[in-house]
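Just one protein chain is left out here, and the rest sit where they should.
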Amino acid sequence: MGPVKEVKRKKAAKPAGEEFTKDFLVGLLRRMMEIRGFEDKVFELLARNVLQGASHVYAGQEAVAVGACAAIDQRDYITSTHRGHGHSLALGADLKLMMAELCGKATGYCKGYGGSLHITDVSLGILGMNGIVGASHLFAAGAAYGIKVKGTDQVAVSFGGDGSIQGNFFSSAANAAAAWKLPWIGIIENNGYQIWVRAADVYGITDLAQRAHGYGIEGRVVDGNDVLAVYNAAKYAVEKARAGNGPTIIECKTYRWYDHYGAGGAKIGVDGAFGLGYRSDRELRDWMAKDPIPRFRRFLVAEKVLTEQRADEIVAEVRQAVEDAAAFAKAQPLPKPEDGLRNVFAEGAVPLHTC
Amino acid sequence: MGPVKEVKRKKAAKPAGEEFTKDFLVGLLRRMMEIRGFEDKVFELLARNVLQGASHVYAGQEAVAVGACAAIDQRDYITSTHRGHGHSLALGADLKLMMAELCGKATGYCKGYGGSLHITDVSLGILGMNGIVGASHLFAAGAAYGIKVKGTDQVAVSFGGDGSIQGNFFSSAANAAAAWKLPWIGIIENNGYQIWVRAADVYGITDLAQRAHGYGIEGRVVDGNDVLAVYNAAKYAVEKARAGNGPTIIECKTYRWYDHYGAGGAKIGVDGAFGLGYRSDRELRDWMAKDPIPRFRRFLVAEKVLTEQRADEIVAEVRQAVEDAAAFAKAQPLPKPEDGLRNVFAEGAVPLHTC
Amino acid sequence: MAKSMTYAILEGIQAEMRRNKLLTLLYEYQKPVAGGEKGAINLEAEFGRWRARFCAIDEQWIVGSCLGMSMIGVPAIAHIPSMTTFIPYELMFNHAGKLRHMTGGQAAFPMVLWADMMGRVPAQGGQHADAGLESSYARLAGLKVVIPSNPYDAKGLMIAAIRDVDPVIFCQYPMPSSGPPVPDEPYVVPIGEAAVRTEGSDLTIVGYAPQTVEIGKAVEELKKEGIGAEFLDPRTLAPLEGVMETILKSVKKTGKLLTSDDGSYSFSNCTEIVARVAEALPGTKIKRLAFPDAPAPGAPEMLSYMRVSAVHIVAAAKKLVKG
Partner (left out) sequence: MAKSMTYAILEGIQAEMRRNKLLTLLYEYQKPVAGGEKGAINLEAEFGRWRARFCAIDEQWIVGSCLGMSMIGVPAIAHIPSMTTFIPYELMFNHAGKLRHMTGGQAAFPMVLWADMMGRVPAQGGQHADAGLESSYARLAGLKVVIPSNPYDAKGLMIAAIRDVDPVIFCQYPMPSSGPPVPDEPYVVPIGEAAVRTEGSDLTIVGYAPQTVEIGKAVEELKKEGIGAEFLDPRTLAPLEGVMETILKSVKKTGKLLTSDDGSYSFSNCTEIVARVAEALPGTKIKRLAFPDAPAPGAPEMLSYMRVSAVHIVAAAKKLVKG
């Protein structure tokens, strides 16, 4: 095992042997903007008490989902977490069906059964957002085992926070993936906090990718606010996995802007990211200065991939799409009460016991 | 984290700053002989179907238990496994009460409730042999946390096989011990097999001590058939832990002579160690050539710590003590049937439901 | 303002931590902090981080370490969040519940598993809106299970649990600050004793935790219609022997038993109570109401359709009484 490697963004942002097309690069920016736009809307709806339930807002971490998901294909699988809106959207999930699910509507992705924590579209290769921390890794590694049985060159990517490497599941995933070179890529989104608990106070390591070495897995650390750095690391891991060379664990250092979930403390029109007791506003401002979206936009404009004017147009398009999604969701029907008894098993309904 | 270190036996077998007394060295030999003698008797009783239940014979691994337990004091704690006879005896457990428990007698260590898998003497600091693989590590790390609360300089040592580092418990122990520098020492007795499964087929690492690094713990590899090498490594870890410098994981490479448990295939008077389908007799013979007991005996004789004659006397004394223990156990009373209803809670008995 | 459930529980723990200098609390993110009229409680500030420690997201550590430390005489409380109730199930089953017995009485675990229970919360989905999990623990040998329905019982049962040398599962559902006022001083609500919430002779209603709210409303409603319900709250689920004395005495009087449950129907909470009554008092007319054997859906419309409410209890009680 080598030491933990830092994957640095290539000077011209082009990994060896690959020329990025303009469409690809602009697509990355648009996806990040879509996530931000969606999450800003969710935050607003939470603050206005229009949305119920525990939405864990992804704003700030967009580069991780978008960079990693750009490295995989339609045929591959991902598993996600409580903070999963971004992962789905990065794969191209429909804003309308997302929003309908958040609103508990019968036409949402999970027909209203799931809500924010469980948005799933199996047709996009999403094996489920899972509200139990760490479970994403085990299910993806299990899917990776299934890929070996099928004999295809698919891969399975799991997302998990800095909290996801401890607990019950990660260890089982990592050991088996290492022993049998499974096509599993574990993405650790290290945003520094587990609710309010600092990773540094509960772990004996600083770079969480180091955990990989104990299993015999290559661990990498990347700047999680640099979409191309994440993409490059993920691409490397995906190609390695497809070639039968086993798993990689990629730690993406990043930050979440808002509180753990919801819009607690935020007044409408006032930013609810500041004034949280467990972190300093200064720390937040430092990370906001590294916002992955303007950073990548500036880069694309400087590299003449995009004009400022076209970028503004995209912002407007995204804003409109999000507003349309919110309007769509509002107009959708509620689920039928008795449908709660369905989908327990594949067939039929379970008996009611209120009378 | 440095690389995995191999703790080599010091030339003169004396760690810096410590002079071994003759008593200490001969004591190590005697303890190993006691374990071997006890296990040989257990094996014989199993083969003759006198003993019921699943005894997991420790023969071959004596240097690990004896070396590690010599490094701790009466005030310290250990936790043990399904293969625990050796650990108890290394701490000075009474041969008679051990044998009585194996025979399910009312006067055995656990009054007949436990049998081979659970022999416990809390007065020796044994927090219980535990038949669930890996649990020993978590309970010792928990005890180590309790030591911090008490503010003493005790340590807690857990024994576990090569199978014990995966599964549910080890990871929880290692992470917390690393994060908060708990006085925990994890001893991994790597005998190469988990029943018939080779560690190499189910792990992505060869030196299991490497697992430690993923948590930020120092991991060491020692020759587990060299009692002084084990002692030195354990002593180092114990002193480090007492000084508040946190946990150590020590992998002891060793081998078990007999089958996973019982005396299957053995005819009375015929050695049941050979002819197991999952390993070669040659591999076994190689390890038997490294038998920790004659090896240490030769060393002590060469160093003039012991004469051959005195060594033979010890062998005879141990043999007698073991025979006495077997006779004692045979003569002991059986438990009262209704006592099975006791010790569920601290007080009283639970109701019977057969009528 | 009356003390909240959490304030009452923390007040009990605080008193015991003052009394016993080793008692230790491990938790995840649910800070042992509460504000109230009698002053704020902050266990980390008062007792230091070793004795009130937040941990990684590792419930196995939180519970397993409390088992380990309690074995060496450091009594401990493991506080775990609601969606993780079953992560330490194996630890409580194969270790906490068995080691005393397997060691012939040598091992003891003076520890409390303080398990947060979410209950049937809307808009969360199945993993974050569960109830009834206490019954999986009540099945296991060597464990005690308590389940308070108001702050008074919560404080008294927590203190009883801490003082008990056997491992106790303490289940906290979100409950309103109703019931008797909570004294500032420590006191004990004994484990194994049911509470008679209201007396009556027409039928016996048994239920606990969130369902006590619905049952309470139903009992009032029934009274208006001239039906006297005797409402019993078990408070302890294991061991059940003491609780059953109270329940059997009541059912002997009323001849009718209605149970109401936020947990699922099968192999579940009130099942054992019903079965014991049926064995002891053949001829009893029995009705069990419960959440169906299904996960809790997110959408509130589906969820509330599935939960038992006061209306259902009133209807079922009338049917039992009138024929």
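Letters A, B and C mark the chains as written, and numbering starts fresh at 1 in each.
As a working rule, a contact is a pair of C-beta atoms (placed from the backbone, for glycine too) under 8 Å apart; a residue touches a chain by one contact, two chains touch by 3 or more.
All of these numbers come straight from a predicted model, not from anything done at the bench.
Here is the thing to keep in mind: the chain we left out touches A, B, C in the whole complex. The missing chain, though absent from the display, is touched by one residue of C:Tyr27, C:Phe93 or C:Tyr305; that residue is C:Phe93. Annotation: of C:Gly125, C:Gly207 or C:Pro234, C:Gly125 touches the absent chain (contact as defined above). Touching the missing chain, out of B:Phe38, B:Tyr58, B:Tyr113 or B:Phe296, is residue B:Tyr113.
Only one of the listed residues, A:Gly142, A:Gly186 or A:Gly219, touches the absent chain: A:Gly142. In the full complex, subunit C touches the omitted chain through residues 83-84, 86-87, 89-90, 93-94, 97-98, 101-102, 125-127, 132, 135-136, 138-139, 141-142, 237-240, 264, 266-268, 271-272, 274-275, 277-279, 282-288, 293-295, 297-298. Annotation for subunit A: contacts to the undisplayed chain at residues 77, 79, 108-114, 117-118, 120-122, 127-128, 130, 132, 135, 138-150, 156, 168-169, 171-173, 175-176, 179, 342-346, 350-351. Listed here are the subunit B residues that touch the chain not shown: 52-54, 104-106, 110, 112-115, 117-118, 130-134, 163-164, 166-168, 194-197, 201-203, 334-341, 344, 350-355.
One rule holds in what follows: only the chains that are shown with their structure count from here on.
Most remote from subunit B, judged by the distance between CA-atom centroids, is A. Per-chain CA centroids place subunit A at a distance of 37 Å from subunit C. Once the centre of each chain is set as its mean CA position, subunit B and subunit C turn out to be 41 Å apart. Per-chain Cα centroids separate subunit A from subunit B by 46 Å. Each of residues 55-56, 58, 60-61 in subunit C touches at least two other chains. Shared contact sites, meaning residues of subunit A that touch two or more other chains, fall at 166-168, 201-203.
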